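Please see the structure below; I have some questions.
A single protein chain has been removed from this complex, and every other one stays in its place.
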Amino acid sequence: MDSLVLTNDLEKNINIISANTPANYNFKNRQLILKGDIKCNILYIIGLSKKEDIEERIIYPLLFNIDCDINKLSSPIPYISKKYITISDTQLSSDINNISKGLKSGKTIVLIENQDNCIICNTTLSNFKSTSDPKIEETIRGSKSSFVEILDTNICLVQEKIKNNNLKIEKYVFGTENNSEAALIYMDNMIDTEILNKIKNKLQSLETSYVPDTGYISQLIEKSPFSIFPQTKTSEKPDNVVSSIIQGKAAIFIDGCAYCIILPVVFIEFLQGFEDYSNRFILGNFDRLLRFASVIMVLTISPVYLVLLNYNTELVPLDLIKIIILSRRDIPLPPFLEIFLMEIIIELLREGGLRLPSVIGQTLSIVGGITLGQASVEAGMVSPTTLIAVTVTVLATFVIPNYEMSLSIRLLRFYVLLMAQALGFLGIILALFSIVAHLMSLESFGVPYFSPFAPMRHKDLKDSIFRFPLKNINKIPVTFKNRKVKNNKDG
Amino acid sequence: MVKNKITQNQYMFIVFSAMIGVGVLTMAFDLCKSAKQNGWIPISIGGLYPIFILITASIIDNKTDHASFWDYSNKIYGKKLSYVFAFIFLAYFLTIFAGVSAGFSHILTLSIMPFFKPMTIIIPCLILVTFISLSGLQMVGRISELYFYITLPLLLVAIFLIPTGSITNIKPIYFSLSEMSKTIPSTSYYFAGCEVGYFIISRISNNKNTKKAGIIASLIITFVYFINVIIVIYNLGWELTSRIEAPLLYLIQSIEIPIISNFLSIVIFFWSAIALRLLLIYDFISSEILSKVIKIDYKKANFIILAIVCIYAFFMTPEYNRKMIVNATMPYFVLFSIIWSLTTVILVSVKYRSSKE
Partner (left out) sequence: MNIFKKSTIIFITLCLIFFCGCEHSEPIEDLAVIMGFGYDIEKKSKPKNITAMEFITVEKKDEASSDYFVGKGTSIYNAIENYKSKQEKPFSYGSELVYIISEERAKLGMEDLAYDLLSYPDVNINAKTIICKGECKDYFSLKLKSGSASEKLSNLIKFENEEHFFSECYKVNDFLCMYYQQGRQLYLPYVEIIKKNFQVTGVAIFNNNKFYKKIPIEEAKLMNILRNSGGTGIIGIYSDDPFKYLEMEGESNLKVKVSTKNHKLNYDISISVSGDLRIDTLYGKELSKKQILKIEKKLEDKFKKDLDKEVKKIQNVYGFDCLDLSKYALAEYGRNSGYDSDEYFSNAKINIDVKVKIESTGRTYKGTAKN
């Protein structure tokens, strides 16, 4: 689109602007006559702009406060803008694109006859929404505010926690049809320049028609979109984002979405909770170990149970064999189908509970779980030991702090279960080996995904499975640092 | 793009992993047949072989200023002869590759999967390993590094067995030259595979002291082998050890731990990581050599190697076949390797010193 500019003819300017903005019924053109019989037009869109600002801060001063002759001024537009308009954010422009963009976001245009530029006043009506409670990232010890759908509020929430000169906020516009605004936030002296350049290149080359959510951006800029593991982290809490930015990462916000994405990330971060650091040393470590144990439990309990039932009876202690035989007598289904069916039913319960209104949803999940479990045992479709195994697995998935990672791991256990049915113990071994190999080959914007385990970064191991005392942990993980440091040539 | 750089630590771990496979489980059996209760002496002496090979690799690398295997081999021996040597190394690595896959499937059928056919075990392992080795040397290095730390305690699991043995099984300790000279050549199979160092040493990115890395790897392996063999003999005595095919596996079955009813399954579960890691290293090396020799794309070479090794492993599937093939071919390969490394070191120091001057 060639850059159209304003001309000196007021009527022509209005026509050009009207042609380049959505000509709906709420596009208003208010005509004024200033002192000295000078024609002036105020253009705005009802609903997007604040009525009081237009009336009291633009129209009133223009009509009643001008006390000099505008015609005699050499550059009237800047003079009027500086002397009479009391809006806090004004801009002078003659570019039609700028003007139409401003109109679409709720700004007001002041045109004066015989002038080839105009004043763009920021009168955007922000639907102020106060910060709310976090929906999916509940913590015991941490701030209770979360992001909202308005970009400026979100940026404020981050900015008030990092009072630092090096905090940089860059603006982007995504989506050729909906033109939503987005912001990239990072700290200049912390982030690695190679990583930053990669991110910026990806964002600038992003071309798509509709981006309502940061999830879309995440999938479009990831290197391996088909992988089951997320390569960016979603967060709805400001303190998460702030601590990530200080460690040398970047955050992307988009207008209209209350979740931001943090990149680059490594696998271990999805299993670390924010309050691990605020809690005491032993408590924090205990919680962390529990989470790691739960990941392993989710992946291995059902498959190992299946293998012990089907293939390797001699691995079970004799007393347990008796209990299992007693509980499994007369069950018609083979063990694999039994376990698979129970897992699918529990997934149905979980997904169903998400969609129902919260009042019914909770009751239904509890009733469904208890009734279904009890009834299926009494009917003889499922054995009690299978029910225990599957329930413990489900409980373990609740321990994983990040929602996306828990989804990924839930799906992976089906893969391990299928391999266990096909090949027994070897199936579990091969499945786990392939998962680890896949994790090692992933990369998140140049950072190896499974670091600090592979490649082994010894300094970062102090904050991986165990958390060493706060004095000993590096402030910036070596993984994210500038790679010209001596001993870190990769592997 | 296949990533190609490794760190020095990863080099050490790759060489370590290339030597230790499933041989540890059956080693005491071979040694006690001829050396009786002194089976642990030949294996400690045999540890000199990898030290020799790795030191020569380091010397060659330093003298040729990190030139790759193909560069200096072409320069010293000429194109035709270096192809012949590359083929012999390829056959060497393929024998170890197929031998370890067949041996691993035999161990699994003995312990936790008795009702599976050997090929049903070998083929999925090989397919998985092929897909992973498509990613290149960087992946191999990372896997070796991570699994080294996880599996090193496993190799020392024999320490659980120290209380249950009796010293009368080891005494008297004497060194008989005739017995040792019969047994030491057969220990070379357990250290075979350190020659992969020649092919990857030129790709280390932070070269400080590759001699030290090589020596540390050899010493750790010798220590692991020594501990395992001596504890097996300490517990079982040489008469029983020379009758049981996998004595370490048998002994691990006798460990009783309160919570777990069968310790063997856990040990095998983690041991498969060792075996798969070794298969990965050999898959990578063989595919690389094949792609350079026949001049085809690296990824296609991977699939050709997969087919070749499946067929080779099929011939090795009953355990006695594998023993026959390995015992017939290994001594010659090891001899070739020693002679080749000696001559290469001498020729390299001569040729590259004269070119520097």
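Residue numbering begins at 1 within each chain, and the chains themselves are lettered A and B in the order written.
The working rule: a contact is a pair of C-beta atoms (placed from the backbone, for glycine too) under 8 Å apart; a residue touches a chain by one contact, two chains touch by 3 or more.
Quantities reported herein were computed from a predicted structural model and do not represent experimental measurements.
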{"item": "From A:14, A:331, A:394 or A:407, residue that would touch the chain that is not displayed", "value": "A:331"}
{"item": "Options A:5, A:46, A:246 or A:321, residue touching the unrepresented chain", "value": "A:321"}
{"item": "Option touching the unshown chain, where A:199, A:396, A:423 or A:442 are the choices", "value": "A:423"}
{"item": "Identified contact with the non-displayed chain, of A:229, A:311 or A:450", "value": "A:311"}
{"item": "Those residues of chain B which, in the complete complex, touch the missing chain", "value": "36-37, 110-111, 114-116, 120, 124, 127, 131, 167-172, 174, 236-237, 239-240, 243-244, 250, 253-254, 256, 299"}
{"item": "Interface with the unshown chain - residue positions in chain A", "value": "226, 308-311, 313-316, 318, 321-322, 324-326, 328-329, 331, 334-335, 418-419, 421-424, 427"}
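By definition in this document, only the chains that are shown with their structure count from here on.
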{"item": "Mean-CA-position distance for chain B and chain A (Å)", "value": "47"}
{"item": "List of chain B residues in touch with chain A within their complex", "value": "5-7, 9-10, 108, 112-113, 115-116, 120-121, 124-125, 128, 131-132, 135, 138-139, 141-143, 145-146, 149, 205-206, 261-262, 265, 268-269, 272-273, 276"}
{"item": "Touching residues on chain A, where the partner in the complex is chain B", "value": "311-312, 314-317, 423-426, 428-430, 433-434, 436-437, 440-441, 448, 450, 453-456, 486-487, 489-491"}
